[in-house]
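My questions will all concern the structure given below.
The other protein chains are all here in position, but one chain of the complex has been omitted.
Right after this comes chain A.
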């Protein structure tokens, strides 16, 4: 049997060079956010951390950091932060310290011109150091508490219901829409063979359908809420009895308060 011409022709299709790196990049970015959310929601180093106490003490801790004038007290806080970091996973420590050092360098660059305006070296070093401490402490708190526990604990601060509702739904929607965006970007990537001349249209399409999907999702969510008799009110969780963990956290904080009063000479 004689094969037709087109069947015996050697395949020599070479897809044209296409600059679609932005698709891969946005895809990876979406996935990175999703991974960090998943990790944040599940992995806990300590199960019995009382979220309300942690948040209250965190705010007080930050207050001590920003109002300290002596390097000695900040070094005490540094010792506490480093000791807590020891209990985290190496990869988490790397990300956390990376963010804290970046923030510290940024504040240093912002303050750098002040050196020529007659501000002492002391202030120039204290503020970046405080930035490092606050950012790394925040990192540790987010590592200790999952999002849902944090939003629940916000009730203790008498935050308006609407704010908590928005925060809560925003966090959930980011995950759901992120998954959807990931699927659509995968589809776009798989279908983009050869040279895609309508890249901007394709990317716009992804965003457009994502917006439509989010609108549908909000409608469905509203209906589901009505069906379940949810009126947008977050009842405060029944106050749990303070456990030993609360006592330990408060004791540590009181030690730091004592050090603060002693070293700041108040």
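Going forward, a residue touches a chain if its C-beta (ideal position, glycine included) is under 8 Å from a C-beta of that chain, and two chains touch if they have at least 3 such contacts; residues count from 1.
In the analysis below, contacts and distances are computed from a predicted model.
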Q) Looking at UniProt, which of "Cobalt transporter CbiM", "NADH-quinone oxidoreductase subunit L", "Fe-S cluster assembly protein SufB" or "Peptide/nickel transport system permease protein" names the chain that isn't shown? A) "Cobalt transporter CbiM"
Q: Tell me which residue among A:33, A:49 or A:71 touches the hidden chain in the full complex.
A: A:71
Q. Out of A:30, A:57, A:93 or A:206, which touches the unshown chain?
A. A:93
Q: Spell out, residue by residue, where the missing chain touches chain A.
A: 70-72, 75-76, 78-79, 82-83, 85-86, 88-91, 93-94, 97, 263
